[in-house]
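This structure is in structure tokens; I'll ask about it shortly.
Only one protein chain is missing; all other protein chains are in place.
The block that comes next holds chain A.
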Amino acid sequence: MDVVNQLQRQFLDYSASLHREGFLDDQFTQLQKLQDENSPDFVVEVASLFFEDCEKLINNMARALEQQGVDFKQVDASVHQLKGSSSSIGAMRVKNVCIAFRSFCEAQNREGCLRCLQQVTHEYSLLKNKLQTLFRLEQQILAAGGSVPAIE
């Protein structure tokens, strides 16, 4: 049980740090709450959906921004999508970058857009790593026979 306890504490600390550092916000907590016996993998499912979505969107944006005459509308649509997704999952930092990104899109500032794209990619990969760690911890807890503690 010590292992479980330790893992649980680790899990709580980790998710607290994620919140503290602004990677995640309360929406993620909400998601976690939605997860119950009926849908045990809800969060993971949503997160993986999000990552898929992200990758796709980032690629889209990168492609769009590479072109000679940038279609800012298209980029904007993608950013909007990304913003919606990230706010749904509670990926706060990604969302914040998206907000800046959109303003660059509106201003048709290619430089800014590219910079934001870089940031988004960076934030996204960071988040992905962090979440994967979190999920791994969860798995470990479950494997050790414990239950995932509720996050405040």
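Here is the rule we go by: contacts are C-beta pairs under 8 Å (C-beta built on N, C-alpha and C of every residue); 3 or more make two chains touch, one makes a residue touch a chain; residues count from 1.
Just so we're on the same page, contacts and distances are computed from a predicted model.
What is the protein name, per UniProt, of the chain that does not appear here: "Proteasome subunit beta", "histidine kinase", "Aspartate aminotransferase" or "AP complex mu/sigma subunit domain-containing protein"?
"histidine kinase"
Taking the entire complex into account, which one of A:16, A:34, A:107 or A:143 touches the absent chain?
A:34
In the complete assembly, which of A:4, A:58, A:77 or A:126 touches the absent chain?
Checking the options A:4, A:58, A:77 or A:126, the one contacting the hidden chain is A:77.
List the chain A residues touching the unshown chain?
26-27, 29-31, 33-36, 38-39, 42, 45-46, 49-50, 52-53, 77, 80-81, 84-89, 150, 152
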